[in-house]
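I have a structure here, written as structure tokens, and I will follow up with some questions on it.
One protein chain omitted, others in place.
And now, subunit A:
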């Protein structure tokens, strides 16, 4: 066995394992204390950001898609549903922001599904860290994407003439509520991402859930004109509560009842789907 130094060679030189160099990294040091649950989750969140840095194409979903949604619906419905696209925008922008961001949550499931097929999750699952950390961290990374999407939509809205009465604080509060809900709602998709076999089926299920959920709500029109059975659904739909709360915040008022319902739904999603997800995650 050669003891040739491994690090001093030119780039093209062949690696020769050196017993000495290996010895320095193999000496057992004191084991550091296990990271806290939050610390581990944030570290996994850092991984998600590194992935965005290396694969920036993945931000296409959170930028192009929302822009198209805003432009399309503003000009498509604006004239018919309100006096002008600009008037409609005051009502519609919070709704389309919610729709876009909630739609983007499904990429959490798709991403997890592809990620978990690779060996790196085997390594994560053999680490002695708080078990949900890998998933929580992943969703932290996604939250960043949600914020980005919301800001893009806000930007487009402002250009088109959206003038929220709530000002900066109101808008921030609205985005905050949206992000809280989206974080909670993401756990639905981590669950499906774990139980379904392929990325395609995760997409399929997500669409089947998301389309009715976002369209059968108060996003596009006030529910007053809908038939009674539909109104009944729209009323309990969490998206309706979310849109109402976000609209109120951005308009400078508040809507305690809808905000409360929205937070209850969020807590419910985390409790139910977070638990199911962790059960599946541990039992694979």
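A few points about this structure:
Everything below uses one rule, namely that contacts are C-beta pairs under 8 Å (C-beta built on N, C-alpha and C of every residue); 3 or more make two chains touch, one makes a residue touch a chain; residues count from 1.
Everything that follows uses one rule, which is that contacts and distances are computed from a predicted model.
Missing chain, UniProt protein name, picked from "Glycine radical enzyme activase, YjjW family", "ABC-2 type transport system ATP-binding protein", "4Fe-4S dicluster domain-containing protein" or "Monosaccharide ABC transporter membrane protein, CUT2 family": "ABC-2 type transport system ATP-binding protein".
Among A:119, A:228 or A:256, only A:119 touches the chain that is left out of the view. Check A:46, A:75, A:215 or A:279 against the missing chain and you find that the one touching it is A:46. On the side of subunit A, touch with the chain left out of the figure occurs at residues 1, 6-7, 11, 14-19, 21-29, 31-35, 39-40, 43-44, 46-47, 50-51, 54-55, 118-120, 122-129, 133, 283-284.
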